[in-house]
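Removed: one protein chain of the complex. Kept in place: all other protein chains.
Should a chain be cited, it is by its letter among A and B, assigned in written order, with residues numbered from 1 in that chain.
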Amino acid sequence: MSIIKALKLTHEYIHRDDEGNVDSIETALDGVDLDIAEGDFIAILGHNGSGKSTLAKHMNVILSPSDGTMWVDGKDTKDEDKLWEIRQTAGMVFQNPDNQIIAGIVEEDVGFGPENIGVPTSEIWTRVDNALAAVHMEKYRNHSPNKLSGGQKQRVAIAGVIAMRPKCIILDEPTAMLDPVGRQEVIETITELNKKEGVTVILITHYMEEVVNADKVFVMDHGKIVMQGTPREIFSDIKTLKEHHLDVPQVTLLAHELKEAGLNIPDGVLTEEELLHILCQLS
Amino acid sequence: MSIIVNHVDFVYSEGTNTSQHALKDVNLQIKDGEFLGIIGHTGSGKSTLIQHLNGLLKPASGEIYYNGRDINDKDFSRKELRSKVGLVFQYPEYQLFETTIFEDVCFGPKNQGLAPKDAGLRAFEALRNVKLPKELYYQSPFELSGGQKRRVAIAGVLAMKPEVLILDEPTAGLDPQGRDEILEELARLHREQNMTIILVSHSMEDVAKYVDRLIVMDDGRVAYDGTPREVFKHYEELKKMGLSAPQVTYLMHDLKKRGFDVDEDATTVAEARDTILAYLGKSR
Partner (left out) sequence: MLRDITIGQYYQADSVIHELDPRVKLLGTFAYVISVFIFRNIPGFVLMTLFIGLCIKLSKVPFKYMVKGLKAIVFILLLTGVVNLFLTPGAPVFEWKFIAISKQGIYNTIYMMTRLTYLVIGTSLMTLTTTPTRLTDGMETGLGFLNKFKVPVHEIAMMMSIALRFIPILIEETDKIMKAQMARGADFESGNIIKKAKSMVPLLVPLFVSAWRRAGDLAMAMEARCYNGGEGRTRMKPLRYCRTDYIAYLIMLIYMALMIVLRVIF
């Protein structure tokens, strides 16, 4: 079953001058075809300006297609009657942790979404309790978000989305503003949600280490999907990745360079353990 | 000539219930022409430390000397200090305010008291240094991409011709290409103009690749001070401080444990590759 599907999806940002005449047209998405299966952990990679954030915004109907179609859980995003249903199905977490927390207390912020969709009071509490437990933030439920670390704030934002019981969570560069500890917290949290609760995760990032455990990786450039496959397949082709201004984790690069130097090492080594194992067998 | 940090202590909001002892007896000597890295997890005191180096914060006790003079002395003018020690904050693109990029970069030199013409020359040089395309110079800074804005903001400090350039996570939030461009630029300034560069970073791979000397801050103290190779030897202790070492460090130590006679202190991909090839070549 596909949860998110796009067919020839195109998005154009139209810039106008002071008189309202069209000044220039920037094609952010250029005929994207996409099919994401329910329950998968998907990573979308690309440098800044490659169109990956624009794609994410279509999944939550913050943007509407200039051309082509996008379906979320079978619903066409151009269908205005389905707007709130789609937003409930596909929740979104943004980059800046400060700019997406609305309430002054953690638990009230998590309850914000359910309040908006008219969930009865007693059920809001159950949902908030469960959502906070899912991101391991129960201890901080009465805290002010201003006193939390970046990673903790992002976990609160994730809980806020979980409380709306979505089938799918889209995270638009959720770790870009975090330190390594916070980054790890967020990645662990979403991995657990995907494995335990079966929520489809769509992670948009440019940190390669974060995608090694994904089921499938898409690479975007110039508004198009230019590579897709398992992380191993993607990381096997370092040359093409570099052409799209991306790099690979240190061990993948090391394995690649050792192979170039004549050692018998396969393409697309993903983890340190893997390379260790291969080298031990070689000697 | 150098910067000397002598027994510096600093406390935020002293005497209130939110007070925070951010620096505890910090001692350092930074020599001219060094490329120094500072790492530490959030709240370890690294940002507080660099704000002391150009006088934005004053130590509660202890002194900071720049070329032998106490920077908090009354007769050491702030203007002079800030001309010599340039500080680029985290997300510096949020400080841009002028109508054109060129004007914005002129702000620093003008504050130094330079005539408009000289300030302009400085701005051109700085913008050239950060490799911003010429056709953008007279555009609004708010229309640039994130990476370009960041480079304009760095140019704004470079135009003041500092002897020491301090940058607080200059690559945060940038994509790999943007990151490499800025780091290469810093390496070039260090190499060609012998500028002292102090780089605060979260990326162990980056510091391992670029800096000569690495300082690790933990809980307001200097925990380690040495070359990246020396510091990353303590990868297990670093982990307890919420820090990691570059990925290859772990691999090299694990190889050593399995009986590989390799240089376990290698921190970059090139070093690791050479030592592994050398060992395997020998054992064959």
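Convention: a contact is a pair of C-beta atoms (placed from the backbone, for glycine too) under 8 Å apart; a residue touches a chain by one contact, two chains touch by 3 or more.
Just so it is clear, the structure is predicted and the values come from calculations on it, not from any experiment.
Touch with the chain omitted from the figure is made, among B:156, B:173, B:228 or B:246, by B:156.
Residue B:111 is the one among B:29, B:111 or B:193 that touches the chain not shown.
If you put the hidden chain back, the residue from B:41, B:82, B:202 or B:273 that touches it is B:82. The chain that is not drawn here is touched, among residues A:117, A:226 or A:282, by A:117. Seen from chain B, the chain kept out of the figure touches residues 13, 16, 51, 54, 56, 79, 82-83, 86-89, 92, 94-97, 107-108, 111-112, 142, 156-157, 160.
Although one chain is not displayed, its contacts with chain A can still be listed: residues 60, 62, 84, 87-88, 91-92, 94, 96, 98-105, 107-108, 111-121, 124-125, 128, 142, 144-146, 160-161, 164.
Operating definition for what follows: only the chains that are shown with their structure count from here on.
Note: centroid distance chain A to chain B, computed from Cα atoms, is 30 Å.
For chain A in complex with chain B, the touching residues are 47-49, 95, 149-150, 176-177, 179-182, 206, 245-247, 249-251, 253-254, 257-258, 261, 263, 272, 275-276, 279-280, 282-283.
Listing the residues of chain B that touch chain A in their complex gives 41-42, 145-147, 172-178, 202, 205, 242-244, 246-248, 250-251, 254-255, 258, 260, 269-270, 272-273, 276-277, 279-280, 283.
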